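Left out: one protein chain. Kept in place: all the others.
Chain IDs A, B and C follow the sequence of writing; residue 1 opens each chain.
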Amino acid sequence: MKTWLIAPIAIPLATATLLVLGFSTPRRQHAVAFAGTLALAVAAIALLLGVEREGILVVQAGGWAAPFGITLVADHLGAAMVMVTAVIGLATVVFAAGEVDEPRMRFGFAPLVQVLLAGVCGAFLTGDVFNLYVWFEVMLIASFALLAIGGGREQLDGALKYVALNLISTLLFLSGAGLLYGMAGSLNMADLHQRLPALGQPGLIAAVAVLFLLAFGIKAALFPVFSWLPASYHTPPVAVSALFAGLLTKVGVYALIRFFTIIFPREQIGLDGVLVVVAALTMVTGVLGAAAQSEFRRILGFHIVSQVGYMVMGLALGSPLALAGAIFYTLHHIIVKANLFLLSGISKRLSGSFELARSGGLYTRAPFVAVLFLIPAFSLAGFPPLSGFWAKLLLVQAALELAQWWVVAALVVVGLLTVYSMTKIWAEAFWKAHPDGDAAWREPLAGRERVLLLGPVIALALITVWIGLWPAPLFELARAAAAELLDPTAYVAAVLGGGTP
Amino acid sequence: MAADPHDAPASRAARLSTGVGIALALAAVVAVGRAQAGLLSGSSRLVAWTWFPDLGPSLAFHLDGLSALFVLLIGGIGALVLLYSSRYLHAHPDVVRGQIFLTLFMLSMLGLVLADDVILLFVFWELTTITSYLLIGFENEKPGARRAALQALLVTCSGGLALLVGLLLLAHVGGSFRISEWDVGVFTAHPFYPAILILVLLGAFTKSAQIPFHFWLPNAMAAPTPVSAYLHSATMVKAGVYLLARLQPTLGGTDAWFYTLTVVGAATALWGSLQALRQTDLKLALAQTTVMGLGILVLFLGSNSALAAKAAVTFLIVHALYKSALFLVVGIIDHASGTRDVTLLGGLGRAMPRTALAAGVAALSMAGLPPLLGFIGKELAYESALALAGWPFLLVTVLVLSNALVFAVALLVAYQPFWGPPPDPPRTLHPAPFAMLLGPLLIAGLGLAFGLAPSFTGHVLIEPAVSAVRGLPSPVSLSLWHGWNAPLALSLVTIVLGLGIYRLRAPLVAATGAIAARLPWTGDRAYDATLVGLQTLARIQTAVLQGGSLRGYLATSFATIVVAIGGVLAVHRAFAWPTGGESVPPTAWAVAVLILAGTAVASVTGSRLAAIAALGVVGVGVSLLFLIFSAPDVAMTQLMVETLFVVIASVALLRLPALRGPELRSRAGRTRDAALGLAVGSVVATLLLAVLTVPLDPMLGDWFVRQSVVEGHGRNVVNVILVDFRALDTLGEITVVAVAAMAAYALLKLAPPATRPKGDRR
Amino acid sequence: MEALLALLIGALVAASVYLMLSRHVVRFLFGLVLFSNAVNVLLLTAGRVRWGAPPLVPEGLEVPLEAVANPLPQALILTAIVIGFGLLAFALVLSVRGVDALGTADLDAMRAAEPRADAAAKEPR
Partner (left out) sequence: MSSLILSTAARLLVALLLLFSIFVMLRGHNEPGGGFIGGLIAATGFALYVMAEGAGAVRAVLRIDPRKVAGLGLACALAAGLIGVAAGETFLRGLWIELPSGKVGTPLLFDLGVYLVVLGGVVALVLALEEQR
């Protein structure tokens, strides 16, 4: 069983290596990438089932006992995130086969995607702070590459901003890791969980925690350090945008959840109030940003910011239900947001532009695509019975139980504004007639392209509907994950083998 | 007119969608009709499946008199509307879409009135909002339709979200998500009661178009007529009324409930009927009377007396029947003559006698004349208003005035187009097919039949519903003739007044128009102003936070670092100066000075080469530092990296524009940036200094040193860590290097952007 | 000793922030290089510095005879240096290409992805 724990890292890395060393035609690259990602999905399923069956799984890399070596841990949160990574990976790999141009393929698009997946999975599975930094970097450099290569002016400009701010984030993270080691003498998360309270330095720990909050906050695009995201996510090929939008910011959210439960439990650092305010401001500023945009992908980009606010709000509220809500929200949002970006690509392909003013007519010309858009769009806006409704409901319920009235108000009002900005896309790109009339008519999707572009979108939409109609299984997963985080006894025992060395 | 698209046979898909929809509607009617016998005694039926056990919601449905009445209305009218719209939209390219949306709406509405679980109820509530949005925007290429759709969506959605919170609070107080499991006594005394009341009423009032949220309903007339008939008069707008009726046992009976509902309902009724008179578009006139009707319903739900409940339920049926019939008639008029403008219509009665008949019967019910059900409804309304506590005189006045206005509107809708003077020249007519006539005829006929059989209506239809609303068995017996009493007198007043208003319509319209024009603020304008305000706020905010310049983003990030970390350090007073430790050897001082000098030069020089050289000096200095502190591997690596970086940087940077020339920053800008830099540096140094005062447990390092040879088979501990103890780090690290090289290679080699078309983002 | 290093790091960070906020993309890169150096020294300092032997075990022994420097921070720094090198090299190349494509090295003028007109979004129709 435990062999599966390394698989989500090793499989994409091996696939990437294979792709670099051989398989030069784009078609073969796509085929190998698909096979590799499929294998990743199988491994992810096995891992998730293993965690369900046996509880937290642990592998000491190289066989060196914790906290000396690097521990890989799959708890419910990690396994679920790996699972959803595989899903998004499959969707984007298939979509990319229908979208990405030949020059990009020649210059390593396919292996870069695999490296990105390896980095993301590594980040979800590692139990070591410095190792997490390394996987962040793997993910980051792959994302830099995917964002920048083959790009024109816009893409390079977006990439520069993305790179600049993410490098700052990464250096903050590295400093934090160093300071954490300098204080507690360990890098193992479970070990840190035990050591930090014993230091008797709550103020100092809070300060270091804030450093991590900043590092991951930039990564997750929190207020006020989210600007790199809306500046860049609308520039690369759509498959890349989708991969980023689905996964990358959520790695930041994941890290926040992981750190601010296991390493810096909320009761120790007393940052709840700050986090609540930051989350609320992220929600509001993000959605207002979306309201100000008139480009399909830029609207979606700002929505990510706003939605990340919801997830962090769940973390900030901190009750078991709120944390489960945050995790549920994260998992749902990855699926939905990736899908929306993919749909923006289909919309552009059919109507000729990402600019809403320059597109239209899809409701009439491509009604099936319109239905496919409505599912994730209404899910994101929180309409029942789609996944996003439950995500918001859980947070509202949690806030009500904690009597956090103004948080409830923020959750609800931002939800309404999300509806508003989402319908803008619908009204402009779908309902409105195309400004260029029949001259704008692009050839419809057909054959291979139809399968490659619509297949992933349909699959992701089905997942959204499925979660919406039957939320209980995903919620149980989220709740189990939250329980493990809020009481890390089992986590610590699994990693450290029952006692302190 | 040989190739009139209206005469073409319906497509298979259109027939299929219509057939399925009608079959579902009839199935619902039949199923509930069969169960109706059991409901007469006031009992109810429950079914429930598990759904979301961890949170609480379940798939629980509940059939009692109130739901049953709604199911009959929704299913019965739904089947006829679907049949009607299959012909009405016949020539429309999107007829199938329309039928599907109508069917989906119907199912959502059925779910809404049958749901026992509040979350389930909310799910269906929002589904009706979504389907309504799609149906109002049916003519999606018309900007007006899109605006109306968005307006309806936003208004009902904002109420819906309030309702959601209200329902969650209800579930919290009631201890269950199931309405049927609540102890109705616990709510009104609970401290959450005011909040719950406000939130629930917001949901109900927005959905049922009560003042001040009424404005979306007339605008929603952008939808095709069958949609207006079904959603925006007979069913969906009654969802709010349904909710109030459903929750009256739990939330009603207080002063807050009574006064809010009565005042809002009365104001809405009066406003709607006044507005109705002013319209020349028949559909808008009907829409405004719908607002009036909804106001009346809300008004009567305010009181918890049996009489008021009876009046409310009876009027609910009356209104649903006459209003949907008249809407469908207007659709036929529109379909036949190409206009709904009453000033362009007249004399249709001879050419369209059956339509005229349907219109006439429905309008008689609307006007409240015997022997139609509308008469009974109006009599009950007067009786109930007279019995209400509070200010019966005021209420009665409002009711009489509204009813008189509605009487005039009924004449306007059913008399003027058919029997008024025909326009000159007469319009060419396109007769409606029977499928379109069936609906209005049947529905209007029901209004007559129910009026003629008052005991059946009262006992079978109204009594179970009233019992459900009041939460206790409430026998109902209706009769057409109440004897000579005050309600009858009021009815006579109403008729006389109504006739007078109809005669004096022109000056009245002018007068009310003048008043309306002076209103500083209408809901519609407020809505626009809100959206404009929102857009302005969004733009300003985005301009501030997302200015488009990297420097702004960087400055924000750095300032956040200073505020956040500095703030926490200050709050906790976590400042400390490490004492003890090693003394500073002269070599370290020298190296520090070297590094500082390099840093200073790099910061201010205007020459690229000088800057690169200075950075090289810093790098070498850092390397020496590593050497001093016993890290030979690190020192060597740093030195090699530094060398390579200088080489690469020289090659690359020489291609970039020179640094020389004016420093692009202003002096003030430089000062500000320097201050920010100093602040960040101080925060980092302070944090580090504080951390250094915590004694470090050297356990990890010691373990590595001890195990290096024994377990790792290597004497260079650092290397053993890299390739064995922490080899996973190294695996990631070399991946970074490989990818960085690949990426840089691709960036440099892949087609220069100049050869790509501008604006291409693929 | 460690205090001196902490102050040195502070100075490096201050200078790097000052450079990064410059409008010239090259200065920004220089700032990044300095920041990276500063963080590496921070890792060393936080892991505590000590005079004495490097973490090497003499031939034929299983453990060193005398106290040696903490090897773990060294390994971490080595990893960080190499990663930093990769990232910085990429950033450098990206800047070169960016300047080529955008026709300017002025960061304030680099706004192809977020043109000014974009801030004035149109009303929904």
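One rule holds for everything that comes next: contacts are C-beta pairs under 8 Å (C-beta built on N, C-alpha and C of every residue); 3 or more make two chains touch, one makes a residue touch a chain.
This structure is a prediction, so every number in the text was calculated from the model and none was measured.
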item: Displayed chains contacting the withheld chain; value: A, B, C
item: Hidden-chain contact residue, picked from the options B:Leu480, B:Met636 or B:Ala675; value: B:Met636
item: Positions on chain B where the hidden chain makes contact; value: 632-633, 636-637, 640-641, 643-644, 647-648, 651-652, 655, 712-716, 718-720, 722-724, 727-728, 730-731, 734-735, 737-738, 740-742, 744-745, 748-749
item: Where the unshown chain meets chain A, residue by residue; value: 2-3, 6, 10, 13-14, 16-17, 20-21, 59-63, 108
item: Interface with the unshown chain - residue positions in chain C; value: 54, 56, 59, 78, 82, 86, 89, 93
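We adopt the following convention: only the chains that are shown with their structure count from here on.
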item: Geometric centre distance via CA averages, chain C-chain B, whole Å; value: 47
item: Interface hub residues of chain A, defined as touching at least two other chains; value: 130, 134, 137, 141, 144-145, 148, 152-156, 160-161, 164, 168, 175, 179, 182, 230-231, 234-235, 291-293, 423, 427, 432
item: Shared interface positions of chain C, touching two or more other chains; value: 20, 25, 28, 42, 45-48, 72-73, 76, 79, 83, 86-87, 90, 94-95, 97, 101, 110-111, 113-114, 118-119, 121, 124-125
item: Chain C - residues contacting chain B, complex; value: 1-28, 30, 33-34, 37-38, 40-42, 44-59, 61-64, 68-79, 81-90, 92-97, 99-101, 104-108, 110-111, 113-116, 118-121, 123-125
item: Touch list for chain C against partner chain A, complex; value: 20, 25, 28, 32, 35-36, 39, 42-43, 45-48, 72-73, 76, 79-80, 83, 86-87, 90-91, 94-95, 97-98, 101-102, 110-114, 118-119, 121-122, 124-125
item: Complex contacts: residues of chain A adjacent to chain C; value: 130, 134, 137, 140-141, 144-145, 148, 152-161, 163-164, 167-168, 170-171, 174-175, 177-179, 181-182, 230-232, 234-235, 291-295, 298, 357, 423-424, 427-428, 432
